[in-house]
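Yeah, one chain of the complex is gone here, protein chain that is, but the others are all in their spots.
Showing chain A:
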Amino acid sequence: MALVLTEEQSMLRDSARALISDKAPVSHLRHLRDSKDPIGFSKEFWHSFAEMGFAGLLVPEEFGGSGLGYVEAGVVMEEIGRTLMPSPFLATSVVAASALNRGGNAAQKSEYLPKIASGSLLATLAIDEGAKHRPLQTSLQAVRAGNGFKLSGAKALVVDGHVADLLIVAARTAGSAGEREWLTLFLVDPKAKGVAIERTIMVDAHNSARIEFANVEVNADSVLGEIDQGSALLDGVLDIGRGAVASEMVGLSDEVFHRTVEYLKSRKQFGKLIGEFQALQHRAAELYVDIEITRAAVMKALQALDADVAKATSAVAVAKARAGTTATRAVQEGVQMHGGMGMTDQFDIGFFMKRARVCEELFGDANYHTEQLARARGY
């Protein structure tokens, strides 16, 4: 398969870009932040997004979605990265939809997927517990109780956790932290007794929550996928999320880069456009090369996910690792080359730097994924 967008994918990109840049430019995020918006995104816009078919992009057609693939999801994420639009797309439409579609039984799919496609249900995966993304370290406990389970423990960095209608919770049904075995995913109602949600507004003004579970009762029907054997499902879903976040980071890096190059062409010092100074030209060129290489690696990973999620792990590790180092470099160069302006809140560039930092932690940073690649290659 060629590593270029098809005509249909380019059209999808164009329509996503048109909609997002028109309705949710960076000023949209700024407004939500400054007005201390209680939910942190625009419900109204989410509904028009859903009406255009984006919310159900990965949902199969039989459940009311568009049945598209991860490359298409990446196309939309990249556009989201360009304006930093806060929206439930990542948590609900990519991660949760994939978890339900890949792991759900017939009843679970027909209950939730149509609602995701219509934009009426928000869902999210609760995975991280410590400061860093370490899925195997999951220690939130699920003990059998009667016909069901009781969940106890705490989750952090639950994206959209404060607005979600459905939580997909990674828990340990046996064994101890660090083991690949004995992980199980549960569908949990956030209003269930014992669930305590604290919205955590993050550095990037996007949504996230810390959630505590104190003996939360769930019945046997709420198991998503296989009991005790959830790690394969979880790995796949996380890889899908990683591919999507990597795409967002490509969009974000590319946008910062373009803004910076434009600045180099307009700002004068020493009687010259600063873009005439070779010290800056070469740094801009290096950054360009970095972004193009990362873009290709991310496309490769998304295509690998579309071909077979279970075999995409290394390609995804490469993509997320590269996306992390590239975005980090892009935002730093962006601020630096804007001089004092880059340091001001009034200027958008800082929003990109903050979002890049959050994306870096989401589903594993560059160090994590570089380590994964080393392990996969056996050294």
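Just so it is clear, a contact is a pair of C-beta atoms (placed from the backbone, for glycine too) under 8 Å apart; a residue touches a chain by one contact, two chains touch by 3 or more; residues count from 1.
One rule holds in what follows: contacts and distances are computed from a predicted model.
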*Would you kindly match the missing chain to its UniProt protein name, picking from "Imelysin family protein", "ABC transporter permease", "Acyl-CoA dehydrogenase" or "Glutamyl-tRNA(Gln) amidotransferase subunit A"?*
"Acyl-CoA dehydrogenase"
*Among A:L113, A:V256 or A:M299, which residue is in touch with the absent chain?*
A:M299
*Looking at the whole complex, which of A:S176, A:Q278 or A:Q346 touches the chain that is not displayed?*
A:Q278
*Those residues of chain A which, in the complete complex, touch the missing chain*: 2-4, 261, 264-265, 272-273, 275-276, 278, 281-282, 284-286, 288-289, 292-297, 299-300, 314-315, 317-319, 321-322, 369-371, 373-374, 377-379
